[in-house]
Structure formats: structure tokens, C-alpha cells
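For reference, the structure is listed below as C-alpha cells.
Only one protein chain is missing; all other protein chains are in place.
As written, the chains take the letters A, B and C, and residue 1 is the first residue of each chain.
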Amino acid sequence: MAQRDVVPSPVPMKWVGPLRLSGNVVTGEHEVPLATYETPLWPSVSRGAKISRLVDEGIVATLVDERMTRSILLDTDGAADALAAITAIHAARPELEATVAESSRFARLIDIHHQIAGNLLFVRFEYSTGDASGHNMVTHASDRLMERILATVPGVRYGSISGNYCSDKKATAVNGILGRGKNVVAELTIPGAICSRWLRTTPERMNELNIRKNLIGTMLAGGLRSANAHYANMLLAIYLATGQDAANIVEGSQGITHTEVRGDDLYFSCTLPNLIVGTVGNGKGAGLEHIERNLVAMGLREPRDPGENARRLAAMIAATVLCGELSLMAAQTNPGELMQSHIALERTPAAG
Amino acid sequence: MAQRDVVPSPVPMKWVGPLRLSGNVVTGEHEVPLATYETPLWPSVSRGAKISRLVDEGIVATLVDERMTRSILLDTDGAADALAAITAIHAARPELEATVAESSRFARLIDIHHQIAGNLLFVRFEYSTGDASGHNMVTHASDRLMERILATVPGVRYGSISGNYCSDKKATAVNGILGRGKNVVAELTIPGAICSRWLRTTPERMNELNIRKNLIGTMLAGGLRSANAHYANMLLAIYLATGQDAANIVEGSQGITHTEVRGDDLYFSCTLPNLIVGTVGNGKGAGLEHIERNLVAMGLREPRDPGENARRLAAMIAATVLCGELSLMAAQTNPGELMQSHIALERTPAAG
Amino acid sequence: MAQRDVVPSPVPMKWVGPLRLSGNVVTGEHEVPLATYETPLWPSVSRGAKISRLVDEGIVATLVDERMTRSILLDTDGAADALAAITAIHAARPELEATVAESSRFARLIDIHHQIAGNLLFVRFEYSTGDASGHNMVTHASDRLMERILATVPGVRYGSISGNYCSDKKATAVNGILGRGKNVVAELTIPGAICSRWLRTTPERMNELNIRKNLIGTMLAGGLRSANAHYANMLLAIYLATGQDAANIVEGSQGITHTEVRGDDLYFSCTLPNLIVGTVGNGKGAGLEHIERNLVAMGLREPRDPGENARRLAAMIAATVLCGELSLMAAQTNPGELMQSHIALERTPAAG
Partner (left out) sequence: MAQRDVVPSPVPMKWVGPLRLSGNVVTGEHEVPLATYETPLWPSVSRGAKISRLVDEGIVATLVDERMTRSILLDTDGAADALAAITAIHAARPELEATVAESSRFARLIDIHHQIAGNLLFVRFEYSTGDASGHNMVTHASDRLMERILATVPGVRYGSISGNYCSDKKATAVNGILGRGKNVVAELTIPGAICSRWLRTTPERMNELNIRKNLIGTMLAGGLRSANAHYANMLLAIYLATGQDAANIVEGSQGITHTEVRGDDLYFSCTLPNLIVGTVGNGKGAGLEHIERNLVAMGLREPRDPGENARRLAAMIAATVLCGELSLMAAQTNPGELMQSHIALERTPAAG
């Protein structure tokens, strides 16, 4: 098998944009790299980026929150013991914070939540993790917390280092409600004339489609805390191009497109509460020079305060998602347009 | 921007296995390629594959169903019109089937479902699509159906070519309940002695962990039709290595790990009802020779009945998921093991 | 304990309306009885009923579907056996239909769906049940089907007469997607002048509130196939007053309020896909003369085709839900109005 071993998998990549961006973490015009087999994504996101440059402030990206989590599972004899244990855990908060701070230069324990089901106690530790997405950092820190808890809190036994109340790479409700990853909102207000000329649609038709398809259609399908057309496509492409753990698109793609008709303008927003991203850590190391070059080209290798580069990346990602969402939604307001553009684009060889 | 344009994104890839496989679509021993930045996945799946070879029939993969869908959205004046329209659509089934058959050599209309919400009518067309995952095939066929319906059914107006009741790249309930993609179950029955020696655990501890973490933990997190530890990781890696539209891991990773203690043995199963996969189509064309070589090496370029190669791939994927799930679950039955193995593995350069 | 035994529980009841109604099962003006401790519900529904009488066709109620279900659970050795079993069950459809028809004068088997998870097979039998809600009828029929299947289908063992894939008195996705109970849409188109005079609001504000609160707010809360303000209140009250199994408000209250601004008018609709109701059966028998009198007064004791009275009741219930939903939504468009009306109403003794 030797000859078949580690070889790069050639997902084709292209830079699109630049997107014009403002907000509480990053401003200016930025190109973004998209690695995907779905090549119609490139012109689609490019069309959205074009719109962003036609509007003065461009896309406004607001970082609302950030944290990374791991929930351990503890076994007890019954709910009274579980309640006593979680009370003791909260009381030991300073010691637990110290344990975490010793486990890593960057990990900090910032909150604790829990669930009790019968005799089972799920404790969700919430951390800040600097510029890393933090999967390993929080597992390592939680390992230390688990050791300490087993040694100091009576009546609890090891259940699992991960009890799925975290929850990683799963579409659940807990991440959006309690927070996991970066919570970012991207917004763009588009004059009606631009809608008409560049998107071949109107604010009214975009708003109507969003209500019917994204809100009602997803709800009828049994969707969970999600209402969008295709966040997953943009996330996958930019995650692959920037060395993220792309399986996190599962929860990352849970987000809400909300639109409003404001006078003659279209207000178009994408809220992404669960973006697990980082600029350091796995996927960014030795042997992946290409990822490194992409991060440098995106301006995310500048010396900044810990966490600042990751926040910038999150804002760029949310803006990229908005561009692709805007473009596809516009296409779907017109009968036949989606298919025609796919046909036109895919006749060109995918990686040509 | 020219110099930055289309370049391959080097996600590192490695072959693991072979997995021993039996069932209703494919048998024998098979290596599978995994492209991922999360390199600990390689030894993890390999450990599961090793177990599969220690059991005579290996992993049994059963294909339960297959179909691909697209739901259009029609606008009407009210529910009475919507009801009349869907009645007319069902009555025109033979004509609609003919329209689909004319749209493609492979697409066939096999079922129709719908939802009415107020005046909105969502019609979910279900197709067989041969060896393709079928995204474009069903969009194209649905475009034709839309045209025909708008021309022949009174009282309906174009809403959207996709109404999100499909639903593509979103974690919803409809796909598992009505079917979308391949529905595959992978099962492995492991003697207790093998659990003990190769997985450092017991059938009882595995079963207990599955109930507490995957079933109860996911439910507490507000999960939806899903109960597993990390299907998304294996799916991403094999999707990237075989040219799939990897954003489909969003719904693909909704699946249920079910275990039982059977005498001294562990029954371990992974049910994946929403696998969107194909061996032809996007991601498999010109300029992606590496994908082509992988498919050849997996034995999926043999001349077979339409759909047969895609079904084989789906069975291999489900078996791969089982291997990775089994290995991680076993690690989590032991305090500290998960972190220790990550540390050991990641000290080796990721792509070294 | 004898003196404490069976005594009537005095939930206060009042007739409200009449509601003006049209549609595919019942027309005319109808009063409806509401039994509730939440007495502000009476004037709230009355206000909606008033609006319905100001519009020529009144509330249009469209019955979209009806069926009652029970899902049995079968245990097998593995998915291949489960697949063989469900194939055999589908092949025996005529015999199963005959078994059901023998079990009851009214029960008829109309469809079968299933789920396979590992070795477990859930079979969801779908029945028509005449004028009964059918809880016992379908349990009895499924008991007979279970017996027959255990006797004739190889490789299956008894799991449970109910496998929760039915699903009864639980908020799930399956009922709305596959159908359970009556699926009814109630619609009312209200001129802007009536909105302004009688609801102190405008079509635009109602529509905006519906999008933000019912669609987006519920989605953020992690709601499931549901977007409404308070269907549960009206359902409880009319279920208690007409002898329904009121625990079925759990799934009955999953429904979608959809509004549109149509020129100067407000289109207001309530879609209730899971109404479990009947005019015969439990809660309607000896010793419950009051229920009987209510059903007579509602015109639901006329000799009609089997199922016709139950369908009329379902339409009246959906219309009642619309009246209460409309009124509360209107109140919430105005700051302070909700609380002021509660205070005004509850100063009057609840059952005075």
C-alpha cells in the first residue's frame, strides 16, 4: 500500500471577490479562497461580492460572541447526587479556572452549563481558545477538569470525556442557544436598482422567497434552528481552503437568512451562530504550505492580539456566505435561471 | 488575480483498511481513501477495519432504499386551490413520469409527496438517478416538471425551483422519514475477547456509553434524528477522496448508532439514511484525475448495471463510518484515552 | 377514599361565536364551546369570530388529509432480516387489509411506512377510522396485525405494540410529514379597514409580527415544524368541551400561521396538520351528558356518512384556532395591549 499512502487530494481552489467588508472586527476589501468540486459556486459568490462593492459600507459583519465547548458525562447513583455534584462543581469554579489556565497558554474557562437526566450529569465547559478553533485544546482542558472532579467531588464516576452535549459536528439546538464557536451576523442593504440590474430581481421578490422557502419550507422539512438556502456550500469551500476542520460545517451551516424590504432597498442578513474556525492549529501545520499561503494572502498572519486573526477570519467567512446566499436566492426568484446558470457553467471543465 | 486562480487544495489523503464487507450490494475486502486534515482519523478507522477482518462475515452493509429529491414551491390563492393542484398533479403522474424520462437517460420519477401551508404548496419529487448523486439531474427534471405544471395545472404560480422541503445540505427530518440518498445500515458483531484485546473495552461498556452519550446526550442537546459520535468526520474524508459534494455531510451525518450486548458479543450498528453519493457526475470529471484513480482503485469503474457502482460506494462508506465510530467510542469508554491518542498521533507532522 | 372518588372536574365552559365558516366540509355560522381556566380566551376568540362574520365567505376551512396511525416495533437479528420482513409485509398488504377490516366496522388500513435502525424495524400502520379519533381502534387493529405478522413473517420478534414512531401525544416531525389526524387549513382574508377598526392594527404590522415572532422566534427557540402564537390554548379548550383526548394538543398545537399582505388586505391562515379528533368514542359516552349536549348543539349528531361529523368538527376547531390566533397576534402588535386586556378581563371572577 505504500505507493498509495499520503497524497494531496486535489480539491480545485479559486480566489473570489474582493468582498467589501466593515463591522466590529475587520474592514476593507478582501478576496477569499474557495476550494470545491462545485465550481458554479465561484461565479455565484463573485456576483455577491460584486454587489458588496457597489454599496458604500459593504457587508457589515458583527461578531456577537465566541466560545468553544466540551461537555463531559458523569455517572452518579441518582439525581440527588448529580445535583450535589454540579453544585460542588460550580462552587469550585476558581480552582477549575486555574486548572484550565495551567493546561494551555490560551484556554480559559469562561462558563459552565449542565443537564441532569435521571442519574446522568452532563457538564458543558465553555472556553475561550485564542486563535485556535480549539477542538484539542478543550478536550485536553476537559480531561484535566475530569481528573480533578473525579478526585474531589464525591459521588461521581467517569462517564465519557464527551457526552454529546458539546456538541461537535452535529446539528443540535444547544450550540446556538448556549453558544459554540463564533457567532457572526453579516448584513448588506442593497438598493432596489442594484437588485434589479445585478440580481435580476426585486427586494419584494427576495423577501417573499426568503419567507416561503427558507423560513416556512425549512420548518415544514423539520429543520432545526436553521433557515437558509445553502450556507453549507460556501462554508465547505472556505473551510477547505483555510485548513479548517470542515466536518464542522454540519453545525456551522445552521443559520438564519433574514430579509426585510426597507423602502426601495433590500436588507439581506445571514446569522451564523456556530462557526468553528481558527487560524492556528490542526490543518495549518507543516506539510500544508498551501493553507499557510492562503492565510497569509488573507492577511491573517499579522501579529495581533490572541483571537484577533480568528475573529477576522470568521467575519470574512460570514460575508462569503452572504455573497453566495444572496446570489442563489436571487436566481431562484426566476423560473429556470438556476438550471440555466448551472448548465452554462458546468460545460466549462470543472478544473479548467 | 490570475496567478491565484484555480489550484488544487492539498487535503492530505491516505488509504486505510482493508475493511471486510458483506451484504446485499458488495462483498470482500476493500481499502478506502480518506482525505482529511484530521489525521488521527486514519489510525482510528484502521483500527475498526482491523476488527472487521477478525470477524468472518465482516461488516454487513444492507442497502435499504435509494432516491434523490427536489421539492418545488408553488404559490396559489389559498389552500383549496393548493389541494386541487396537488390532486391534479397526482392524476397526471404518467405524463410527469414521461416528462422526467425525456429529461435524462437516467432520471426516473418514482414518488411524489407534498405539504400545504396556507396557500403554499410544496411538491417533493423523488427520483432514481443511476450512478449519479443526481443534484443537477433532479434540478433539471424538476425544471421540466415545473414548466409542465405551470402550463397545465390551473391556479398555481411559480414560487421556487427549490422550496427547502427537498432538503439539500440541511439537517432536517424529512430526508430520513421520506428518504433522500442511499439508506444504508452497517453492522458488525464483535466477540467480547476481541473487544477486550483490540478495543480495550467490553460489550457492556460500549453499550452503556452508546445509550448515555449518543442517544441521551444528543437528545438533551436538541439533536434531530441523529445519535452518533462523529459520523461527519468519516463522511467528510471519504467524500473528499471520492469527489462527492461534501457539503452533503450535513444531512449525511444524521444517523443512529445502535448497539446491543448479545451474550458475550457486542452488536454494533450504524444506520445512515441520507447518504448522497455517486460515482459519476460533478467532482468526477476532467481535471480531477486523482478522484478517477481512487474510484478505479476502489473497483467502482467496472461496467455494471446503472446504479450498481454508486450502491457499492454507499456500502463502503457506511462500513467506513462504522469503523471510525467503533474506534472512537471504544476510546471514550476509557478515561484519558482519547486525548492520549490524539497527542501521540499529532506529534507526527500531519502530512508527514 | 370513597367520598373522594369520581367527581366531575369543573373546568368552566362558555360558548363563543358564532364563527362564519365555508370550505370543503362545513359552511354556515357556528358557535363553539370552550372549556378553560384561562377565561381571557373567551373574549379573544369572540373577537376573531366577530371578524369572520364581517367577511362574506368567512373563514375558509380546507380538509387536506385524514388518517390515524400506530407504529409497532419488531425485533430482528439484523438489517437484512428487517428488510426482508418489511418486504414481506408490503407483499401481504391485501391480507393485512382484510385483517384490519375484520377487527372493526370502521377501521381500514390505508398505508404503511417503516423505519429500519440497525436490527430494529418500526412499521407505521395508517388507518381511516370513521368518526372516531381512533386511538383504541388502531391499537386493536395493530394488535391483530402484530399477531398475523409474528405468525407469518419469518425472522421477526415482538418488540412493542407502540414503537413511538406513531407518534401519539408527542411533538415530532413524523406526524406532519406522513400525516396523523385531520390536516386542516383555516384561512381568512381581512380588509385593512377591518384590521384597523376591530383589531387596532394593520395588515403590514400583522405580517411583520408573524415573520419575526412565529417564524423566526420559534425557530431560534428550537421549535419543530411549528410557528404560531398559542394554538394550544384554543385546542385545549375545545378539546375539553367536546370530549376529546386533550393530551393530543401536544402534537395538535404544532402548526403554522402564515400571513400575507394582499393589496390592502391581510391574508391570515392557520395550518393544523395533526388534529386528532372524533365525535364518537372515549370521552363521549355514558355519564358525560354534557359533552353529548355540546356535540348536539354543534350539529355533530346528525346522521351523516361515516367520518363526516368528525371532519366537520375538525374544520370548526381549525376555525376556532384561527380566531384566537388572530386576536392575540393583533394585541401583540401594540405595546402594552396584551397585559391591559388580561388585567381587565381577570378582574372579573374567573367563573363568575
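Heads up, the rule we're going with is that a contact is a pair of C-beta atoms (placed from the backbone, for glycine too) under 8 Å apart; a residue touches a chain by one contact, two chains touch by 3 or more.
In this text, all values refer to a predicted model and were calculated from it rather than measured experimentally.
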Touched by the hidden chain, restricted to displayed chains: A, B, C
Residue among A:V55, A:A79 or A:A92 touching the omitted chain: A:A79
Sole residue of C:T129, C:N183 or C:S226 that reaches the chain not shown, by the stated touch rule: C:S226
Absent-chain contact - pick from C:I216, C:I256, C:L300 or C:A314: C:I216
Touching residues (missing chain, whole complex) on chain A: 23-24, 60, 62, 64, 78-80, 83, 113, 115-120, 173-174, 176-178, 183, 185, 187, 222, 224-225, 256, 258, 260, 267, 269, 271
Residues from chain B at the interface with the omitted partner, ascending: 173, 176-177, 211, 215-216, 218-220, 222-227, 256, 258
Footprint left on chain C by the chain that the document does not show: 1, 4-15, 31, 33, 35, 37-38, 71, 73, 75, 115, 117, 120, 122, 136, 139-140, 143, 146-147, 150, 158-175, 177, 209, 212-214, 216-218, 220-226, 228-230, 232-233, 235-236, 240-241, 243-247, 249-250, 253-254, 282-283, 285-288, 290-291, 297, 332-333, 335-336, 338-339, 342-343, 346, 349-352
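Convention: only the chains that are shown with their structure count from here on.
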Whole-Å separation of chain centres (CA-atom averages), chain B against chain C: 35
Residues within chain B bordering two or more other chains: 115, 117, 120, 173-174, 177, 222, 224-225
